[in-house]
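Missing here is one protein chain; the remaining ones are kept as they sit in the complex.
Per-chain numbering from 1; labels A, B and C assigned in written order.
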Amino acid sequence: MLITLKEEAPKKEREALLLWLVSCGLHPQLSQLDQMPIIGIEKNLPEELNRELRSNPIVVDLIETSLPYKMVSRAVKNTPTVIQIGDVEIGGDEITIIAGPCAIESEEQLVQTALGLKKNGVKILRASAFKPRSSPYSFQGMGVEGLKIHKRAKEKHGLLIETEVMDPRDVAITAEHVDILRVGARNMQNFELLKELGKCNKPVILKRGISATIEEWLLSAEYIMAHGNHRVILCERGIRTFETATRSTLDLSSIAIVKQLTHLPIIVDPSHAAGRSDIIPALSRGAIATGADGLLIEVHYKPKESRCDQRQALSLDEFHAIATDIEKVAKVMGKKV
Amino acid sequence: MLITLKEEAPKKEREALLLWLVSCGLHPQLSQLDQMPIIGIEKNLPEELNRELRSNPIVVDLIETSLPYKMVSRAVKNTPTVIQIGDVEIGGDEITIIAGPCAIESEEQLVQTALGLKKNGVKILRASAFKPRSSPYSFQGMGVEGLKIHKRAKEKHGLLIETEVMDPRDVAITAEHVDILRVGARNMQNFELLKELGKCNKPVILKRGISATIEEWLLSAEYIMAHGNHRVILCERGIRTFETATRSTLDLSSIAIVKQLTHLPIIVDPSHAAGRSDIIPALSRGAIATGADGLLIEVHYKPKESRCDQRQALSLDEFHAIATDIEKVAKVMGKKV
Amino acid sequence: MLITLKEEAPKKEREALLLWLVSCGLHPQLSQLDQMPIIGIEKNLPEELNRELRSNPIVVDLIETSLPYKMVSRAVKNTPTVIQIGDVEIGGDEITIIAGPCAIESEEQLVQTALGLKKNGVKILRASAFKPRSSPYSFQGMGVEGLKIHKRAKEKHGLLIETEVMDPRDVAITAEHVDILRVGARNMQNFELLKELGKCNKPVILKRGISATIEEWLLSAEYIMAHGNHRVILCERGIRTFETATRSTLDLSSIAIVKQLTHLPIIVDPSHAAGRSDIIPALSRGAIATGADGLLIEVHYKPKESRCDQRQALSLDEFHAIATDIEKVAKVMGKKV
Partner (left out) sequence: MLITLKEEAPKKEREALLLWLVSCGLHPQLSQLDQMPIIGIEKNLPEELNRELRSNPIVVDLIETSLPYKMVSRAVKNTPTVIQIGDVEIGGDEITIIAGPCAIESEEQLVQTALGLKKNGVKILRASAFKPRSSPYSFQGMGVEGLKIHKRAKEKHGLLIETEVMDPRDVAITAEHVDILRVGARNMQNFELLKELGKCNKPVILKRGISATIEEWLLSAEYIMAHGNHRVILCERGIRTFETATRSTLDLSSIAIVKQLTHLPIIVDPSHAAGRSDIIPALSRGAIATGADGLLIEVHYKPKESRCDQRQALSLDEFHAIATDIEKVAKVMGKKV
């Protein structure tokens, strides 16, 4: 259940209400939806307690829902959420393409890739300073040094920038350097990280875990929202199955289902799903036609020199061909790039 | 390896060649590609044996490939195969929509559904007389009686008709009554059925098994081709994963991969993959944009009276809305419906 | 629901009852449990119809159950079913080891392997004449010729014999030659095959499909029972998952769950699950300790000359070591080999 409160409700009375809910055996989370304070609790309450809540002068309304996620759901907001970042709007009439290299390697690499992408309508540059790698002996990313390069390069290319964050201790410094933070598939249920992101004032891209159900994914989005940050963008990137022709099995059905269950925008990462660059054009068209709000694509100005995931990175030329296709499909969907 | 033979090679010499291959410890299959006799064997042979083969007067050429499937692969034919059935071409410039009810229930049901579909550009009516059901106590289909109704209704609606076959003993009679035979997901590795279909003169739709890799699927297509029938249409219908929001996880990546590996056409069945009608429009658009040659969709003139899989059947009105969408996406792909 | 009938109920009245049930929109199956005729139907009926049934003079009792499978379930029989074949009892106080080569290759191979196994307490020899192979170019088994060799060798080694059947057309001839028929994983939902096996008078080993839930597996057993054959032995052989270290993931939990849900015996095939011989001893011990009634193990007197699945076949010496281990674990479980 969700409890919406008056905007002007004094802090003291909010806290009294939270304590009362805790005394009922609940684990309430106070968040903010647009300007409105909102409390989430695990379940709907019996009518007796509801009456008591309604009689509380700071309570505006009770929103009951049997869904396990609350703020994420259409029960609380039945229109699509559009997330504004600079002059980009994610979740509205535009298809947002976020592209760039897997890892930050150098300023040169970022600027050259960004300028090439800019010509094809891309407005957000992706690149990771912190890299989750299966082996402790693999390149782990440039760390904070990489964040600084990312920010510095931005002055030259002018795109918005996004990056992955893996450690709750890195959330604050990462939020200082970039415009959008990304949670990778392996960290979708790193709840301490999600809580920190809830306290951060930058939008968050939340990738689906490779073994996460749609319900678990939405509950992870709920973590970020329940802890205060409502600017969450879901990202489908494939699930682990028995099929080995692709690295993961891209689950495009999730787009249509997410659109029904939630008001949040959803983008698709065909690069990490496929793990091979040759089918990215087909999957990108498919994702947009299925209803995705955008794409997250790996592009490198010199793919063969990429320090990780070489097989899946597109060259700028290959990306150019896709961009044209995407524009056409977007048009059929009543959207523009 | 494949061995192509002269069209006019006498039967006796073909058989001598087959026997010689058997004596080398191989399991050769003699088939026919267009007019050309062609023999498939499990592996490439050592140069010594190749020399002996090349010196055989009925041998035209040896086509080596390290892929486990041979006739299915682009090694033998690098242009897309277009399958002509009546005035419909599957695998060419047209998107083929095959639609209709899950099961044959009555002539009225078939004719009414077919006439409704015809107005929306559908040229092939699907409907099953033999139904694979998990429980022995469920409706098992009308059997041969159903085949007769299917054929009789055709005279009234004029569409081409297709149906599922489950038992090798039913292949011949089914082929007499319909234009296209379908192998369901559960029978993808029913090898005795595939062998019978190899001897049949009607095109076959081969659905992917819910736990089949793409490689296993293509090997099952190879069974049909190696036993003589080269008119095979692949059909992606989702694989079994941990996700429960959909009945199966539709693997649209398989379209792009199949297109690279084989010359055969591929269509998509979003209805059985999703197991729910609400996301069929999104999945249909996604499938076409990803590159599918057609769709297999469940439509019933009175979905609520359907005797099986009610949740996934579309009404004629719902189908109408999809058909318009599909046409637009097809256009972007340079195809027409 | 199940309806038990008087043993002496005349055929005419049974048929009248079946017709009446069909007229209620049901799909009844008449079978026989021990000597008692028994009818299975899809669901429990409303009290009104139950009253009518109870008043029918040939009806003994109504057994209601909300489980999808009926005759298989403990609702109908709460004590373990022991299946007697010759002097072997499967499902009782003995651990039954069925062992032998993957495929029938020659009489010599069968006799030599059988004699070696006999010394280690094995009483049933497995070997397949019909082989389901992914590729049409692989050895497909010796067919009916193999069945004859199997039967002929039996006279020399004296073990009971079992073999796989894949085609409904082969059920009758196979039942003439062997003591136990086996349904492979790929055919668990080959319903036409299951129906034929329901009419056959030999016990059937039903392997779990690689993507079958336990519920689907029990429903397939129900097919065989509902069509008349109640001597069904379940066989866990692993399910398909993302893990590639083993060919399938052996699901030993299924043993404990099957034992709760059904009265049927369950054995385990570690060989096909693992696809590698090195871990068969560990899995065999684990299966017995978890509660399996027996094992199905691949053993070849000359594993390196095996015509299929070489990597998983044990030598007679390796089998000897396992047999000793199994005996010890069986003892802990209060059973003997």
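By definition in this document, a residue touches a chain if its C-beta (ideal position, glycine included) is under 8 Å from a C-beta of that chain, and two chains touch if they have at least 3 such contacts.
These numbers were taken from a predicted model, which means no experiment stands behind them.
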With the full complex in mind, choose from A:Lys119, A:Arg152 or A:Arg186 the residue touching the hidden chain. A:Arg186
Missing-chain contact, candidates C:Gln112, C:Thr174, C:Ser271 or C:Thr290, resolves to C:Thr290
Touching residue (missing chain; options C:Ile39, C:Leu53, C:Ala153 or C:Val329): C:Val329
Need a quick check: the contact residues on chain A for the chain that isn't drawn. 26-29, 40-42, 68-70, 132-140, 166-169, 186-187, 189-192, 194-195, 209-211, 216, 219-220, 222-223, 226-227, 240
In the full complex, which residues of chain B touch the absent chain? 240-242, 244
Across the whole complex, the chain not displayed is touched by chain C residues 211, 213-215, 239, 241-246, 249-257, 259-260, 273-274, 278-279, 282-283, 285-291, 325, 328-329, 331-332
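Keep this in mind: only the chains that are shown with their structure count from here on.
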Any idea if chain B and chain C meet via the same residues, over half in common, or different ones? same
What chain is the most remote from chain C, judged by the mean position of CA atoms in each chain? A
Separation of the C-alpha centres, chain A versus chain C, in whole Å, is 49
Please compute the C-alpha centroid of chain B, do the same for chain C, then give the distance between them in whole Å. 32
Multi-chain contact sites of chain A, meaning residues that touch two or more partners: 241-242, 244
